[in-house]
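One chain of protein is taken out of this complex; the other chains stay put.
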Amino acid sequence: MKKLLCLLLALIVLTSLTACGEKPAPVPSSDPAPGKTTEDEANVDKPFEGETLVVGVWGGTIEKVLRESVVEPMEEELGCSIELVLGGSSDRVVKLYTEKDNPSMDVYGLNIRESADAIINGVAAPVNPELSNFDQLYDFAQVGGYGQSIMAYGICYNNELVTEPITSWKDLWRPELKGKIAFSNFPGSEGAAIIYVTAEAWGLDLENDPDAVFAKLAELGPFPFFYTNLDELFLEIEQGNVHAAAIFNSYSNDYIAQGFPCTFVYPSDPGAILAKDTWVIAKNSKHMALAEEFVNRCIGVEAQTAYAEEIFFSPCNKNVKVSDEVAEKLVYGDDVSSLVTMEWDVITENEEEFTEKWNRMVVMAK
Amino acid sequence: MLELKNISKSYKQHRVLDDVNLTVNDGEMVALLGPSGSGKTTILRLIAGFLENDSGAILVDGVDIASIPSYKRNIGVVFQDYALFPHMTVEQNVAFGLKMHKVGSAEIKERLDAALRLVGLEDYKSRYPSQLSGGQQQRVAIARVVAIRAKVMLLDEPLSNLDAKLRRQVRVELRELQQKLDITTLIVTHDQEEAMTMGDRIAILNDGYIQQIGDGMQLYKKPVNRFVAGFLGTPSINFLPLTVAPGIARLSKIDIGLSELESGLGITLEPNEYELGVRPEDFSIVPDSPIKSKVKLVERLGAETLVYFEIDNRVCCCRANMGNIPTQDDEISLSIDYTSTPVFDSKSGICLNNR
Amino acid sequence: MKLRKLFPKLLLVLVAFCVLLFLLSPIIAVVGGSFNDGGYFAFPPKSVSLRQYRAALTNKEHLESLAASLKVATYSTVVASLLCVPACVALAKTSNPIVNKVKTLFMAPIFLPGIVWAVGLLQCMGFLRIQGSLAILICVHTVIVTPYMIRIVGASMDNFNYTLEDAAASLGAPPLTTFFRITLPNIMSGIVVGMVFSFMISFSDVVITLFVSSSSFTTFPVRVYAAMRTEGLDPMVLAYSAIIIVVVLSISILGEKFAHWSKHFSTML
Partner (left out) sequence: MFRAKYNKMDAMLIPLALLFFIFFVIPFIMLLYNSFLTYTGKVEPGLPITVQNYIKFFKDSYYPAVIGRTFYISIVTTLMVTVLAYPLAYFMAGIKGYLKTIMLVLVTLPLISGVMVQNMGMYGMMTNYGTINLFLMALHIIEEPVQLLGNNIAVIIGLTQGFLPFMILPVMNALQAIPENVLQASESLGANKVRQFLHITLPMSFGGCIAGAVLVFGASLSSYTTPTILGRGKCQVIGTVVYQQAMQLFNWPFASSIAMLLLLLILLIVPITKILSRRRREGGVL
């Protein structure tokens, strides 16, 4: 009996050792001493030789541009290896909060609200102004994380079905559009934006009387669905189930380019809402220097231009020059100042309460 | 030589074996006979080492094996359901024990063939147990034990899974084999016919202790107590209440001569309550006798005829010889051959005239 | 056969067939949809092509997550069998009641809600400052597959005849040899079926893995789930799932051929 027992225990220890001993490539091995490699004089031209930086970012076109403009050149020059982990920003936020003391990723691509929250809650490192390209950013892109690309939150509508063009946010409340409007779910930054817009458009006080805002919003209902992916949304718009949707300009540009009968408009009062894809660095990241180098390159002119020209993402870097034809598709030059900056903290503070109201009044709107 | 000394075993405060003493001499085959639940299989499992006894010693050739683990005792066991390894062929089954005893492969081949030849299954080597009949499986189980040349062989009701005809045939073969191999053997059974034919000596076990040990006829003729008398013999013995008072003897309300009774039994009886054990063959139908009864049923079994009748509403049975076979509802009178009838003390059940 | 007599039988067969069709409809849709050439889901497919399969097999991201899933499933099945088989032996032979209480604990993962357990796990990892690594995922998956393993191996041990072990002992085999040469071969079919079953349960788990796996170690179903939430029903993902379904189907058929696979199912639930 004793022999059987120790044989078994040995086997178990053996398998679990091989399981974590043999580190598969994707799992980042936390680097023992980051400082050591930098003093190593031997290869001064490749200061970050052997270091691995893990960056969480959106997949698809964004990933392609990032690889060409930043990842490959950096790996070339600095000898480090950069590993991209793809997925939605909400999945990354979960990891950021739950792994705050021992983060599995170093740089997180989040949206305007998530990045601001992350820094306030102390899970992400505050912005470091000494970065060489930092001062080239617009001022709103210097706060709450490093701004990567600007997005305007406006309305995209099916121009065949909606004959009379939409100009302001209030147009959404037209009777013929009731039950034909879609937006993204709350809690989420797009959901938050539509709540803010409703309050501003109808002059309601979100802080003291949120119910009125949600009631106003519910008037647009019943909502066919709350889109989480874009293919579906634009298919529904094309088929006429949805006539108008509150969405970012960059997303709708792609689909309009594909020939969907839609028009994107920067609505008035209170105007298109400013949003931005932002970089934050995990507070306890073990590759702080390399992470800051990566972000610095991302907000540099060269990368920002690539973003603008290839995937029509409006740059946060003031010095970026693009041809007029491209500029037309972007939020560029003086357009930027027309964007409305939202104060997120009203929503962030009572996010929970608003979630309940949203679930009860908006999701269930009749 | 296998000796059990003062073996007792209890399981959760229920005493299963109570001070059992049994000796099986070299080459002898002892039958351990008892009803189910009497503890006979427990004794077998104790000897084989599958159970540990609470007290007492198990000696094989003088050495106490109680502390040796079962796989080192080299005691062959043939199980009731044969316990052949289903995933091994006959050959592998028989060779298994030899491999365990780390026997050289040449010798394994030789002893394997010898054992299979002994049980007549040489050309079934590559068969699987599921492809064999009950009798064949039983013989493979024996070959398996023979091959390892066990000092002691234990048979756990080996014949109970066979049909009646095959059982008689295998019984004879088994007995021959045991004598040819001259292995000390203990066979556990609840079938008295099997015990009588196979056992040199029989040990009757009940309620965890050995009632009596002796050869078949000794137990049949001179049972030590009421249980042994009742257990052996088919049809079983008739028990008749006997009350003795000074000068008179009444057999369940029928007066029979005291002196004639005592001279037959060979002992004098103090006035008391007794029980007389009358075997069917000790009754005989006579023209006239004090014992009168009416025939309830006549059973013709070919070789013999059994007559059932009631004495003081106790059903008794006797064998009718070919000559006068009564018919149902006849009035008959019977006589008893007291020389071969045991008498028991009605309270303790102990036989008083055990000559 | 008068029609009146035949009618109930026909009705039963018809209803049974419809229910079976309903049960298999998603699988048929997924496999069908994977041959669709267009960018979005369409079943019956508008134009048939293997484009999706080419795209699927060249997509590094999905291949990596597929490899991750296979790795986790393999390791957890091995560890599960190393732990569950001895446990089953002990459970089969124990006599004291406390140990049987432990058996109901091992069965709990099937009954208790996965989401509840996942939230608890995540908080433990947060509390202990550990991140979701491969080793933790393997341990978690081992716990997920244990009920199935215990149930299937336990059942095959129930119809194992223990006197064989006594017979082996009487022939001189020490306990360890008895286990490996007598007991194990006879319950091997149960173990194999248990392992295959556990592999597939571990491979296809979503809820728990979604919570626990670290960002850089996403398994295939989690990747599919995330993709469904953001990129919608991408036919390329259907191609992968179609491959998985075909693999699973062939394993089942093989399993049926060699180990009477279906015999164990009745004990599985």
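A, B and C are the chain letters, set down in written order, and residue numbers restart from 1 in every chain.
Note that contacts are C-beta pairs under 8 Å (C-beta built on N, C-alpha and C of every residue); 3 or more make two chains touch, one makes a residue touch a chain.
Please read these numbers as outputs of a predicted model, since none were measured by experiment.
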item	value
Identified contact with the non-displayed chain, of C:70, C:184 or C:206	C:206
Residue of A:173, A:226 or A:266 in touch with the missing chain, whole complex considered	A:226
Touch residues of chain C, complete complex, unshown partner	8, 12-13, 15-16, 19-20, 22-30, 33, 40-44, 83-84, 86-87, 89-91, 93-96, 99, 102, 105-106, 108-117, 119-124, 127, 139-140, 142-143, 146, 162, 197, 200-201, 203-207, 211, 221, 224-225, 228-229, 233, 237-238, 241, 244-245, 248-249, 252-253, 256, 261-262, 265-266, 268-269
Touch list for chain A against the chain that is not drawn	1, 4-5, 8-9, 12, 90, 94, 97, 100, 117, 121-123, 185, 187-188, 223-226, 228, 232, 235-236, 239-241, 351-352, 355-356, 359-360, 363
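In this text, only the chains that are shown with their structure count from here on.
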item	value
Centroid comparison with chain C (C-alpha atoms), farthest chain	B
Between chain A and chain C, centroid-to-centroid distance (C-alpha), Å	36
Distance from chain B to chain A - Cα centre to Cα centre, in angstrom	89
Chain B: positions in contact with at least two other chains	none
Interface hub residues of chain C, defined as touching at least two other chains	175
Chain A partner contacts - residues on chain C that touch it in the complex	39-40, 61, 64, 67-68, 71, 75, 78-79, 82-83, 86, 122, 125-126, 129-135, 138-139, 175-176, 179, 214-218, 226, 228-233
Of all residues in chain B, those that touch chain C in their complex	45, 48-50, 69-77, 79, 81, 83-87, 96-97, 100-101, 144-145, 148
Residues of chain C touching chain B in the complex	161, 163-164, 166-175, 177-178, 181-182, 185-186
